[in-house]
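Removed: one protein chain of the complex. Kept in place: all other protein chains.
Now for chain A:
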Amino acid sequence: MKYKGWLLPPALRDFHEGRIWLKNHTPFHEDDIKRAIERNYFYIKEGIQTIPQIKCNRCQNEEPQQFTHFECSKCQKTCVYCRHCLNMGRISCCTTLLIWRGPQTYKQKQHQFEWAGQFTPLQQQASDEMLESVKRQRNHLVHAVCGAGKTEILFQSVHYALEKGLRVCIATPRTDVVLELFPRFQAVFPKTNIHALYGGAPKQEGYARLVMATTHQLYRFQHAFDLIIVDEADAFPYTFDQTLQTAVQKAKKPESPIIFVTATPSQKLLQQHKRSGYSFIPKRYHNHPLPVPRYSSLWRYENSLNKGKIPLKLQRWIEDRLTRQEPFLIFLPKVALMDIVTPLFQIIHPDILAVHAEDTDRKEKVLKLRNEEIPGLLTTTILERGITIKNVQVAVVGAESSIFTASALIQIAGRVGRNQAYADGDVVFFHHGITVEMDEARATIERSNKEGFPR
């Protein structure tokens, strides 16, 4: 062996184990990488494969439109790169990916577990059922209505897996959810090294037993996890982007199970799990039924709004909230409409604010609503999930728009009545015509209530 004197830096192993990583983007010294390669610690894979068809070996993108050919000054020939995962460092035909196959990190099996919460009987049952699936290594779907307390249900299974020395990943399509879950898990597992991975996340040290990541970040893992939990599995863009679903499959070990957790499972997800591991929690943790949306017609609301007039019913609804001092969210189908109506609403109350996906002040604005500094917030579907505000009341304007799918409407309605002290509230769908999706949303909520509170 050539480099007898060289010792593998533990940080290099800790970082690369389980990852599929661009060689020219590794945070370690070129020399150490070279020696690790000479010791056969890395499996080396071409960045882009062209046979039998073009494919990015990191993000698994196979869409020809998403590849660009160019004359490369580095490899001196026509080269090709993947635009789909460009933000993670460009992968081209003259870059290589490193996959760790060297010595593994010591499997720590002691994990302090700090949770003294109480389960409802339904939570307990779902938690036990999930644990059973984890033990049997089979996939599992937890279908829990909004506000059922689904995060707590994960603790038992995650704890079990960690104590077995397994590596666990909790993935979600949304950065907001990663940011919300990370401190909660760190509090429950205070001595466990947990990493939170999302676009722009800070560098984190050591080997993470538990990884909380956006599904995007899973492009960078390969056969890493013994258990993957996908939270909010139906959220955008997971269901739309096939490569994200492939990424989950690639990030786990072939035999490892996946647990899906959602309030609004697709038919496909339900079909896949009805006969394997499946838990249903039709009731909220505080033992009150879900608020059922009501319909209110707002004919040609777009015309009036474009003319600078707020339809009377909507105006009354806002004024009611203001007199009763109830915080409110108004969901709108598109940013363009929101831009038009924001000044109109501000005539009713100057402190009403608006948020959309690209708004950099999104978090601050939501916080202002929570702290009762502002009376209400106009929003696109970006706030359909993940936010909890005490006593919030919700209106959807233009509920007939195609962006408001049944699951979006269920999630939106799920914002209301989450707090024990304010377990009910108003959910109103202002519409220009009732859609199948609206009916489906309402029927699904009523069905859950019926199951949760049988006569």
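Going forward, a contact is a pair of C-beta atoms (placed from the backbone, for glycine too) under 8 Å apart; a residue touches a chain by one contact, two chains touch by 3 or more; residues count from 1.
In this section, contacts and distances are computed from a predicted model.
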item	value
Chain excluded from display, named as in UniProt, from "Competence protein ComFC", "Dihydroorotase", "Amino acid ABC transporter permease" or "Rieske domain-containing protein"	"Competence protein ComFC"
Omitted-chain contact residue, chosen from A:R83, A:K334 or A:H432	A:R83
Sole contact to the chain not displayed, among A:T50, A:T68, A:Q249 or A:Q420	A:T68
Identified contact with the non-displayed chain, of A:C94, A:L179, A:V292 or A:I434	A:C94
Chain not shown, touching residues in chain A	65, 68-75, 79, 81, 83, 86-87, 90, 92, 94
